[in-house]
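Every protein chain of the complex appears in place save one, which is left out.
Right after this comes chain A.
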Amino acid sequence: MKAILSDLLIKNGLIFAFLVVGLILLVSFWIARRVLGGLIPGVAVAIIIGLVLAFLGGERGIASFPLFSGMALLGGSMLRDFAVVATATGADPAQMKHAGPAGTIALFIGVVLAFVIGVALALAMGYTDPVSLTTIGAGVCTYIVGPVTGTALGATSEVMAISIAAGVVKTIATTVLTPLLARRLGLDNPHSAVVFGGLLGTTSGVAAGLAATDPKLVPYGALTATFYTGLGCLLCPSVLHVIVLALLG
């Protein structure tokens, strides 16, 4: 009986994932209202429960267990991007227009800032070869920029792992810290959401952080964040690596 049931749920993984996520949200909104008294939004609670579940599994989070493999489809990049694009209908084009210059500047500053922090901390912790420094700096941008840069430059797998880990930490930190700090940062309008997306750049972190703060801001942050990884992949192995080489050589 148990085998039949789990077989059925695995076969209908996506549908089971709808049910699981529905239950997570139900429990989260209940906790947010009854236990936390509205202190933390229900969406934020749900995302934190999601992250806790991710720690139970391996590389694919909770989807490492066959029973929950449908979560990887529901939470994969295809449906995520599809839903993010759909949120654009709720965005005001005029708001995006006047935030454009600020968003573009934020993108460049965001990539360079993350890179510099990564390189500086790696130096402080005893890394001296330029390839490792650049790869770790790139990983701090996002966990995609890191391995792309590391592969291009021929970094060791140990450094590659650190660089990916740094990117994952940034995604999780953005998810958790954004709703907590949003009010103090003035992150309550489309204009600063565009800037926020460009500065942080981790698509998942920006999307989740804004969803937990105010879902209305999601399209604005997602618009700029989507360019960040590409810009990082462009700048890190080229211009930024040359600068690292010049400073160390």
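The rule we apply is simple: a contact is a pair of C-beta atoms (placed from the backbone, for glycine too) under 8 Å apart; a residue touches a chain by one contact, two chains touch by 3 or more; residues count from 1.
Throughout what follows, contacts and distances are computed from a predicted model.
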Note = Of "Response regulator", "Nitrate/nitrite transport system permease protein", "Minimal PKS ketosynthase (KS/KS alpha)" or "Malonate transporter MadL subunit", the UniProt protein name belonging to the chain not shown is "Malonate transporter MadL subunit"
Message = For a quick check of understanding: of A:37, A:93 or A:154, which residue touches the chain that isn't displayed?
response = A:93
Task = Could you tell which one of A:67, A:161 or A:243 touches the chain left off the display?
result = A:161
Inquiry  = Suppose we count only contacts with the excluded chain; which residues of chain A make the list?
reply    = 17-18, 20-22, 24-25, 43, 46-51, 53-55, 57-63, 68, 71-72, 74-76, 79-91, 93, 96, 98-102, 105-106, 109-110, 113-114, 117-118, 121-122, 125, 136, 139-140, 144, 148, 161-175, 177-178, 181, 185-187, 191-192, 195-196, 198-201, 203-205, 207-208, 211, 215, 218-219, 222-224, 226-227, 229-231, 233-234
